[in-house]
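In this view, the complex is presented without one of its protein chains, the others remaining in place.
Chain IDs A, B, C, D and E follow the sequence of writing; residue 1 opens each chain.
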Amino acid sequence: MAEPSRIWTHIDFNLDGKQAGNLHVPHSVDLSAYAMIQIPIICIRNGEGPTALLTAGNHGDEYEGQIALRKLAQALRPEALRGRVIIIPSLNYPAAAAGRRVSPVDEGNLNRVFPGRANGNVTEMIAHYVDSVLFPMADVVIDVHSGGRSLDYAHTALAQRVTDAAQGAALRTLLTTFGAPHSVLTTGSGGGGATTLYAAATRRGIPALTTELGSGATLDPAGLEIAEQGVRRVLRHYGIAPDLACEPAPPTQLLTSLGPRHAIYAPCAGMMEPLAKVGEHVRAGQAALRLYSIDDPLAEPLSLHFSADGIVSCRRFPTLCARGDGLFHLAAPIDAD
Amino acid sequence: MAEPSRIWTHIDFNLDGKQAGNLHVPHSVDLSAYAMIQIPIICIRNGEGPTALLTAGNHGDEYEGQIALRKLAQALRPEALRGRVIIIPSLNYPAAAAGRRVSPVDEGNLNRVFPGRANGNVTEMIAHYVDSVLFPMADVVIDVHSGGRSLDYAHTALAQRVTDAAQGAALRTLLTTFGAPHSVLTTGSGGGGATTLYAAATRRGIPALTTELGSGATLDPAGLEIAEQGVRRVLRHYGIAPDLACEPAPPTQLLTSLGPRHAIYAPCAGMMEPLAKVGEHVRAGQAALRLYSIDDPLAEPLSLHFSADGIVSCRRFPTLCARGDGLFHLAAPIDAD
Amino acid sequence: MAEPSRIWTHIDFNLDGKQAGNLHVPHSVDLSAYAMIQIPIICIRNGEGPTALLTAGNHGDEYEGQIALRKLAQALRPEALRGRVIIIPSLNYPAAAAGRRVSPVDEGNLNRVFPGRANGNVTEMIAHYVDSVLFPMADVVIDVHSGGRSLDYAHTALAQRVTDAAQGAALRTLLTTFGAPHSVLTTGSGGGGATTLYAAATRRGIPALTTELGSGATLDPAGLEIAEQGVRRVLRHYGIAPDLACEPAPPTQLLTSLGPRHAIYAPCAGMMEPLAKVGEHVRAGQAALRLYSIDDPLAEPLSLHFSADGIVSCRRFPTLCARGDGLFHLAAPIDAD
Amino acid sequence: MAEPSRIWTHIDFNLDGKQAGNLHVPHSVDLSAYAMIQIPIICIRNGEGPTALLTAGNHGDEYEGQIALRKLAQALRPEALRGRVIIIPSLNYPAAAAGRRVSPVDEGNLNRVFPGRANGNVTEMIAHYVDSVLFPMADVVIDVHSGGRSLDYAHTALAQRVTDAAQGAALRTLLTTFGAPHSVLTTGSGGGGATTLYAAATRRGIPALTTELGSGATLDPAGLEIAEQGVRRVLRHYGIAPDLACEPAPPTQLLTSLGPRHAIYAPCAGMMEPLAKVGEHVRAGQAALRLYSIDDPLAEPLSLHFSADGIVSCRRFPTLCARGDGLFHLAAPIDAD
Amino acid sequence: MAEPSRIWTHIDFNLDGKQAGNLHVPHSVDLSAYAMIQIPIICIRNGEGPTALLTAGNHGDEYEGQIALRKLAQALRPEALRGRVIIIPSLNYPAAAAGRRVSPVDEGNLNRVFPGRANGNVTEMIAHYVDSVLFPMADVVIDVHSGGRSLDYAHTALAQRVTDAAQGAALRTLLTTFGAPHSVLTTGSGGGGATTLYAAATRRGIPALTTELGSGATLDPAGLEIAEQGVRRVLRHYGIAPDLACEPAPPTQLLTSLGPRHAIYAPCAGMMEPLAKVGEHVRAGQAALRLYSIDDPLAEPLSLHFSADGIVSCRRFPTLCARGDGLFHLAAPIDAD
Partner (left out) sequence: MAEPSRIWTHIDFNLDGKQAGNLHVPHSVDLSAYAMIQIPIICIRNGEGPTALLTAGNHGDEYEGQIALRKLAQALRPEALRGRVIIIPSLNYPAAAAGRRVSPVDEGNLNRVFPGRANGNVTEMIAHYVDSVLFPMADVVIDVHSGGRSLDYAHTALAQRVTDAAQGAALRTLLTTFGAPHSVLTTGSGGGGATTLYAAATRRGIPALTTELGSGATLDPAGLEIAEQGVRRVLRHYGIAPDLACEPAPPTQLLTSLGPRHAIYAPCAGMMEPLAKVGEHVRAGQAALRLYSIDDPLAEPLSLHFSADGIVSCRRFPTLCARGDGLFHLAAPIDAD
């Protein structure tokens, strides 16, 4: 038998109205034997209807979603709903409070540990609660990410490619409704593989979408706008907020990731001068960047080139690079099928 | 097949007499490839008879038990025994040597990892050895805890509520014999749930008791006295030390914990002025504490109130509080049943 | 020419009324090039009259003064004053916010760096501002300390022995007015020597008093009461708050410190069982404590003894001791002279 | 007598031609008793003529200058010079190699310790060498800075306001020649006061300029271009590189800083949504930013407003803010005088 | 079904010729969301034939193997081979780059976590890749270790005692061919037990050998020579490099380890003066070392003695010792059987 989550909350998910509270994650430490890490959570419900689970701050240094979901939580009026919206704007709260990608409590990367463990470390307990308690309530899941401190990302929504036709159609509709400029169908060969939040939700058959909006641990107003409008359109589409104000969905370009074998990694440390922009169409053999030596100012910079045609999906944001850092990733258009 | 423990000792638990030695936990690190963490252990035996396993220093910053068991180990004469006493006065030795609740070696909280792992980290290896090697020898287990650096605790002994009637009776007798001012029957919904030493011993059918004596990482002489007398009475009661000097057991009040939902957690950081004492009877709605802002000296302090009638079982000891810190826990009297 | 302080504030010390603001200490770091450490400060003034400078949180883990001065700042009405009260309730603010004795910014012990440096580290800049900007405005200075995390202190007020007769009389009166149970005249041979706040103020000819109230980084209600009443009596005595409510001063016992050569230091690491209480009269040769070996539970504890007759002024609070830790300090009564 | 620098180099500053080498700063540590921190330096000389000292990487996370000076060092041909150019592209080399503002060796902020100390820590020794060895050789000094990890800066050059008329005219000409979009005359009341590199050079009567180009620890191509062109124009203007290719200087707007009293500091932690851009003209009372609570997603964000009319010279780059962080600084146009 | 490794490489192990590349271990961190830890690997192949897997840098502070395998990788010409050689000269690359025994990424000791985990931490992922991907290709495995920072080791090769006769004979031949001065047959009761690389390879039926050459995190030229010659002889013996230049194998002495119960551990901290050398024959009761007190210079040093006859296989290298450090280990000759 599966172990139950040790996380608890005063929130009653079956009550109508708008409730604000915390998830309590027990964390017993030197200075606080009975401490609870408190993760803010909002539940807004009005009668029967589908449930949307909306999360951000899965990585703590990505801000467009954290602010978009705060704005939404403030704007939604329970009486205008038909169903339920559960919002966790800073899901890995210790990481968010520290302004870090990973948790200062256990160095855990929340989007690499799904489905988590009931008795694991704090990050694993959070993943386990989302997977075992929240997913069973959800009819649609959106986990808003951005480039964060280390990446500059084209505005993109992502969903997993699935074999089930009905779920596949729901995912395509979800991407079109969200309406990011780029939409990527992923195959699980990328960064987190099967250990991400949206992959875990997809595994349970739920239409689930994630995003990459903005760059560099600052706030991109355009990315914020995409997050706000996209989430609003999805809530309308699912009938949860039938009258919620939003713009019509702009067109989106459907892409597939070219994966790590066509990515460019730093072969040594240096300072990067990028020669291509995110969203740009590039050709195999085209120069991608120059890498300047830190030690020897007279050294000829190293030029690195793209190994395939494609569209730049993201590039490294910090100028200073260490050996092995991912510098550029490519995607390619896919035909409607 | 279960993996055997990697911990070893020169102690022969079947020899008569008083032996002092160490548990050797292998720990291979940068500065010492073949190091052994050495946990002092005493075995005192005289012929056949029951075995008492006595531990303290499970949390390294709790001292009443660590000193009481040292005194006992020095006082016991083998020839006065009928059976065996195994004493580990500083069970999570690295934590004890550092004066910390958790281990500096792996940040492990020993009382949250039972039943441990044979090939886990150092803290998990200790739990696994206690569970797989020492529990099978034991007829009664006492694990002496105190409030430590972060808690001010009423003098209390605790045992788990069990479904087996015989074990339940043995546990009631054990609490009465130990004779702490308060005795709490726990349901596993509290701090460590099923991952504590005494819960693991109880799961194996052994009468097992833990305590909370003293507060604030200092030594409470009254708590020390309770530990010394209680352990002596239990050794007499089990016939292991039939003539051991001890006082008669004072009466104890039987309680049940009200659990985390009636506990008070700090909603934000601040400096706490407590308005109730441990052991005090309080009423729902009564003020529990005032929390002063660190940043704004003119801010009105936040008043927090109890949400139930009860007896204060513990309060946070440090004045400075972080968001989520446990500030007050309540218990309630239970009728004899 | 002396360098001016780099600390600035929006507070105008010559305005009547109650102002709350911050001292801004420039601190340029990786994540914040133009950051200011903001130390809360209150100035309350009503026309001409003497100025009292009241500080606490000089050591960040001492709480009686930090809360007493917050309460006073909230209670004082400008219209009831004749002169000025400047209150800094958490003077080494970074240390206070971290709950530490010393500053996490530079590991500085504020009460060991007076008179500070204009271009020194953050802790030194704070000392320099107090010495060069605030002391010249002050007619009386009170710096409220307590035992903090590492000491258990008898309730005591302290002032320096001076050669100037008038200042000496003012200091005696200040101690009597403050009315702590014990009053110690110090000679500068103690902990901080000439580098403490109250020694620096005394050097400038200002009547200055410090205290030791409470123990163990928690809040002692009796110590809080002494701080509140003592400060109120001093404000009345100086005519700054002529009608401020307060109790009459209880009698105080005048003492002198016996200094480090009659203090007891731990000769090796161990766990301390104290055998005397703070405030207790002890005799030379009397046992002070037993020190238990951490490694060897069968080792006879080491007994340490007092080397003079005296009154215990403080003892170490944590049970765990390292080599060189101060365990007991003595004082002795002095005749009125 | 002043102590001589302990820094040495194989470079002979009086030789013609292009030499590349290192400044050797002795740094004796656990793992390397006789280690030298090696700071790359280039000296290019051709016969008699004035000397330009060009530095970047004074703060290690600012990149436009570090790359512009590497490009220049590679491009300059000795035979085309009349005089000497000394280039140190990563002056606080340990900070640059770590990608940090301050040095990981001693947490030193190089631009806050001038004129340094001969026997100080590594950062102080670097400042002392620049001040005592390099400044006496220099006829013009440019120290290229940018916003770095924590600031978003309008493209700006800065020089100190001086009382000497001839030096003042030289500084005005230097700013006009460099040709950044904004030029600020500073009064020493800002961030570093008298402890910066360019203030120390100015104190010695040398025309000295610093800059703020780009933001966020990434590379701003426009800022890189300004740095490259500006430095080339100055080398031509001083006759050191009479034929060096460069664009004509664009017009610059002359400004003065409004100082810290009109800056906006975060009164508490939060996530900042900026409402004004760098370079924008703002009015007193205009909203500058919204600060969102991290803890309470339903909390109304805090709105902060400008306290004067002005031009936004910089804003904080990271979204996450701590109490006391500088969020916005203002400048104001000044008439030609 | 077992989970597949997340580690990938551009190397094609079935191609003829000499390929140099990296193992890519995904490691997503604050400053680099899509970083790959890149572990250098060389594959040299010429047609069909057996495969040798050669590794060093399993512990990052052991250098003889890291340099010997670099030299071999440079020397081997593909056309002179009959089969395949896979070389990973710095297997726990992050530990090697940090000069540490264990990994700075996760504090993992690679030689204590076999067979690893597909989704574990970085160190566990490396072990899992070696066990699940490389071992199935290998016909012989050599993992070159040395004493490293904490040990002084006699020049020794080690293999596990197995029950299968054919594998046993192959292991004996492997030891004789390698030709270290000492050869030890281990029983799995030592340091790493079943969790080492060579034990995991042996478990899969592969002839596998490890070594201990040199001491103290420096390079021992004699140990380097033994590693170079021994590996060359093994490649010749297996017919992989039939003409590779090497010396004939010198004789080796066959030993068995006496295990931890005849090892000497420091009973307390101190400074060790060793009285026996590695490789020396000692007798039970003979003095092994004197341990000087750090605190008390007049204290008689503690003398520790050997508890069995034997040959000193290793001693602790650092003079300063902590309680529990392994100081001496013994081995004993075994008759040919």
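Criterion: a contact is a pair of C-beta atoms (placed from the backbone, for glycine too) under 8 Å apart; a residue touches a chain by one contact, two chains touch by 3 or more.
Please read all numbers here as calculations on a predicted model, not as lab measurements.
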Give me the visible chains that the unshown chain touches, in label order.
-> A, C, D, E
Looking at E:Ile7, E:Leu23, E:Ile42 or E:Ala199, which makes contact with the chain not pictured?
-> E:Ile42
Only one of C:Thr51, C:Asn92, C:Thr123 or C:Thr195 touches the unshown chain, namely C:Thr195
Listed in rising order, the chain D residues that touch the chain left out are 6, 8, 10, 24, 26-38, 119
Touching the hidden chain in the full complex, which residues of chain E are there? Just list them.
-> 20, 38, 40, 42, 61, 63, 66-67, 69-70, 73-74, 87, 89-90, 96-97, 99, 152, 216-219, 224, 271-274, 292, 294-298, 300-301, 317-320
For chain C, enumerate the residues touching the unshown chain of the complex.
-> 59, 61, 100-102, 109, 112, 147-151, 191-193, 195, 260-261, 263, 265, 316, 318, 322-326, 329
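One rule holds for everything that comes next: only the chains that are shown with their structure count from here on.
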Identify the chain pair with more contacting C-beta pairs: A-E or C-E.
-> A-E
Per mean C-alpha coordinates, the chain lying farthest from chain A is C
The C-alpha superposition of chain C onto chain D, two copies of one sequence, needs a rotation in degrees (nearest 5) of 120
Per the centroid of Cα atoms for each chain, what is the distance between chain A and chain C, given in Å?
-> 51
Could you list which residues of chain E touch at least two other chains?
-> 323
What are the touching chain pairs in this one?
-> A-B, A-D, A-E, B-C, B-D, B-E, C-D, C-E
